[in-house]
Every structure is written in C-alpha cells, then in structure tokens.
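Before we start, here is the structure in question, set down as structure tokens.
The complex appears here minus one protein chain, its other protein chains still in place.
Naming follows writing order (A and B), and every chain is counted from residue 1.
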Amino acid sequence: MNNQKIAEILNELRERKSLIHNITNEVVTNFTANGLLSLGAAPVMAHAKEEVEDMTSNAQALILNIGTLDENKVKSMVLAGKAANEKGIPVVFDPVGAGATPYRTKVARNMMDKIAVTVLRGNAAEISHMIGQQWEIRGVEAGETGGNKVDLAKNAAKQFNTTVVITGKEDVVSNGTSTYLVENGHEMLSKITGAGCLLSAVIGAFISTEKDLLTGTVAALATYGIAAERAMTRGGEKGPGSFQIEFLNQLNNINSEIIAKHLLVKEV
Amino acid sequence: MNNQKIAEILNELRERKSLIHNITNEVVTNFTANGLLSLGAAPVMAHAKEEVEDMTSNAQALILNIGTLDENKVKSMVLAGKAANEKGIPVVFDPVGAGATPYRTKVARNMMDKIAVTVLRGNAAEISHMIGQQWEIRGVEAGETGGNKVDLAKNAAKQFNTTVVITGKEDVVSNGTSTYLVENGHEMLSKITGAGCLLSAVIGAFISTEKDLLTGTVAALATYGIAAERAMTRGGEKGPGSFQIEFLNQLNNINSEIIAKHLLVKEV
Partner (left out) sequence: MNNQKIAEILNELRERKSLIHNITNEVVTNFTANGLLSLGAAPVMAHAKEEVEDMTSNAQALILNIGTLDENKVKSMVLAGKAANEKGIPVVFDPVGAGATPYRTKVARNMMDKIAVTVLRGNAAEISHMIGQQWEIRGVEAGETGGNKVDLAKNAAKQFNTTVVITGKEDVVSNGTSTYLVENGHEMLSKITGAGCLLSAVIGAFISTEKDLLTGTVAALATYGIAAERAMTRGGEKGPGSFQIEFLNQLNNINSEIIAKHLLVKEV
C-alpha cells in the first residue's frame, strides 16, 4: 500500500465533494453532518420510505447506522441499501450495539443478508456478536491487544464476504485476504459520542473516491486518527467538549502533507 | 427602510422572549434551540399530532422545516400550519432539499398550497425547484452573482404571494414588489450544518416582533450575518468547530449598536 497515495485521496475527495447519504441514529446526526462538512464532503440525511431510493441514487455513498433503530428506519435502510446495490454505490454498515439486545443482533445480521455491504465497521464486541462469537470478545474489551481483533476481522470478512473494520485502541481492516493495522488516533475519541458513527460516514466518503477498498478505508482511518491526534495538542486536552470542537477544526485543516508525515499503517 | 429601526428590533425581541415553535429536521434540533436561546428567544420543539395545534397556538411564530421529513411529520406540519393561520401567527417555511427528490419537491409545493406561509426561505436551488425553474439555477450555484437570484426571489414571491428569502453569498428578500439585498454574513456558515435552518427560525423570531415583514426579515438576515462576521474574528477562523461555538456566543453578545454599525442592506 502506497503511503503517498493514501495521503492524497483526501484531495480528490474534496474536489469531488461527494454526496454522502446517511440513514443514521438520532444521537449523531448533527456531529456526522458537521464532520463530513469539515472534511470536505457533502452530507445528506433522509429516511422517508417515499424518497430514500431516490436520495441514495443521487449520492456517492450510503451509510446505514442502527444506533436508534426502529421498524420504519430499518425498512428504509433496506430500501436504500438495495437501491445502492443496483447502482453500484458503496454501502457502509455500522451495526451499533449489535449484541446489546436480541433485536439489534437480528436486524444487524438481516441487513448483511439483504444488502451487499461494501464495508462493515464496528467495535470488537459488535462484530463478534454478528458472527456468533461473543465469547471471544470479553478479553479484548477488557484491554487485550491486537491478536484477537485481527482474527476476528479476518473471520468476519470471510463470513460476510466484505471488507471489515474493527476500531479500538488500534484499527484493523481486513478483506479476509489482506489485513492492515492503523495505529493513528487518540483514546479521547471514546469520550465523545458518535466518534465511531462519524468514522463510518468518513469511510463512505473515502471509498466513494478511491475504488481500491483497502486503500480507501485505510486512508479514512489514518486521516481520522491523525485529525484526533492533532486536536489533542491544539486545545483538546482541556476535556471532551474542547476536543470535539478541535476535532471538527482539524478535519477541516488536515491535508495530504500532514497525513503523509504522521501515517501509522502496517500490513499484518 | 430605516437602519436604526432595523437595528433595534432585537431589543424588543429579547424583551418579549418570543416562543418559537419548531417542527424541524432531526439534524438541527439542538443547534436551532441553542441559537434561538442565544439570540434571546424561547424555542420549543413538538411534533405529535395530538399537540401541535395547541403548541402552535401558544407560540409567537411557527417554523416548518422538511429536512428529514416523513409522512407523520408532514401531517403534523400541516396541522400546525393551519392552526397558525387561524390565529394569525406567522409561519416560516424552509423547503430543505426541494428538488433533491420528487417526494421532497411535491411535499414542499403542497405545503404552499395548504398553508399560508408568511416567509419562504431557501437557497436558490430549492426556491427554483419550487417554481419549476431548476434550469435557471445551475449557474448561480456555480458562483454567479446577484442578478438571477433577484429575479428568482421576485418571481417566487409573486407566484406564491408571499415574502421570499434566498440565501447565499448575499441574501435576497422580496415580496414581489420591493426587493432588498443583505450583504452581511460569512462563507464559513456553509461549513456548519443547519446554518440555513437556524436562520429560518431566527427570521420567525424577528417577524414575531416586527410586523413589517420586509423590515423584520432584513433585520434577521443582517443580525445573523453580522454575528457570523464577528464570530470569524473572535476564534472562528480556527475552523468550523470553533466557528459554530463562537457564532452562538455572538448571537448572544450582539446588540443594536453593533448591528447599526455593520448593517449592509440595499434596495434593488
């Protein structure tokens, strides 16, 4: 994977100003829209069954997020997902809270059956529950490093035949064959709500620009993580409130030179 | 139009602390409420069919915004709009995304049929689609200046028999007979989500105070734009995150002396 190429995708993303259609949870709508705008993409949110297919068809990526799911939102997500599949528009699925309730786990798995998901992003607990291996995960959640998450990402990628991202202390990206670790980021991200949800939308913006999925996804993770690192040294250390604001600033201010200089990616 | 009068409406608005009933999209609820509070108005959000008429009847203005419309929200908007019409309460309609999908365009036009809208506010693309002239707009969207937007505002005002605001690099206000340009503002507003939506609510707060619609609307646009200009020179230049926060500060800190000094309004 070419580091210079990774760093330069952001330039193209900003030129295209990709339209990103989000059907997401009601906790993170504002932060997601502001994060995409700061980055240089164009967010749109729409969930009515009467228009989701049309909205998706005009977009360059579709983000599906079940954080505050209900029956109607799920129906709209399936409609939008199928429209995206038909038009070859990439779909990012964020199975927020899979495993937390039986309903969520069922909806998350059904989504993988009904829609061809381009990138599946979650934390280790969510992804493990989606492949029926929740027992493996407790240790990872309690602070274990790398190993298990890499296997989990590979297994999920093979089972769902998609690209899987597992985020945490370090991020893992796997398509089942090739697997990468991205070590950019900062733990303060875990103190602001929607950090994972916005990341899923940012991945959508990057893979709408870069057709090589692993490269596009790694670029999204690195860009996001480096913006977080910079936010911490530019006021974010004052607390989660300031961090959230500085993070939006840095998503706007980051550029390919900064990314190239701070990128921490390796194949595993 | 008397500049001193424009500048002083804010004082009265703050004394009255107008209650502004918003049926708005789920991306901007928080920013809209905080913006109205900062300005000195009192926001309320309610959308249940069981209560929207009662809530509107107690308010001094009603804001309808279709950013994340669905069937139920649209029904509630119509109920609330009719209640407002009956009681003579001003209605601001923000047709977010009109033209983006056939459903949105249809709903936006139906709203104009069913409700007497006091002020219609959108960007040039949205307003043009509402009057079936989308072809005219591409150039404006690509950066052309004034001319077309002025004609568009006049035409829409005549067609809908209402006051129309088209926002962009400069803002146009027209009732079909008289037309004004407001040149306050800053392009950073386009980097934060809901800047237009909050503006629609702010217009509602101003026209609940000043019964001359053109004067009230121009005052809202100028106050909003000047607050944005001041936010940029008080920390907002750091990025869209800081700008959003400083903008809320400045909506709180602005006063009639500042407005009178920086007002950029002309009749065209």
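Operating definition for what follows: a contact is a pair of C-beta atoms (placed from the backbone, for glycine too) under 8 Å apart; a residue touches a chain by one contact, two chains touch by 3 or more.
Because the structure is predicted, anything quoted here is derived from the model rather than measured.
A.B. asks: Just one of A:Gly67, A:Gly81, A:Gly196 or A:Gly216 touches the chain that is missing; which is it?
C.D. replies: Checking the options A:Gly67, A:Gly81, A:Gly196 or A:Gly216, the one contacting the hidden chain is A:Gly67.
A.B. asks: I'm checking contacts with the chain that's been left out. Which of B:Met45, B:Ala116, B:Ile131 or B:Val268 qualifies?
C.D. replies: B:Met45
A.B. asks: Out of B:Asn3, B:Asn30 or B:Ser190, point to the residue that touches the absent chain in the complete complex.
C.D. replies: Touching the chain that is not displayed is residue B:Asn30.
A.B. asks: So which of B:Asp54, B:Glu71 or B:Asp212 would be touching the chain we can't see?
C.D. replies: B:Asp54
A.B. asks: Which subunit A residues would touch the chain omitted from the figure, given the whole complex?
C.D. replies: The list for subunit A reads 25-28, 30-31, 67-71, 97, 100-104, 191-194, 238-242, 244-245.
A.B. asks: Spell out, residue by residue, where the missing chain touches subunit B.
C.D. replies: 26, 29-30, 33-34, 37-38, 43-51, 54-55, 58, 72, 244-250, 252-253
Just so we're on the same page, only the chains that are shown with their structure count from here on.
A.B. asks: Which integer distance in Å separates the CA centroid of subunit A from that of subunit B?
C.D. replies: Averaging C-alpha atoms per chain gives centres 33 Å apart.
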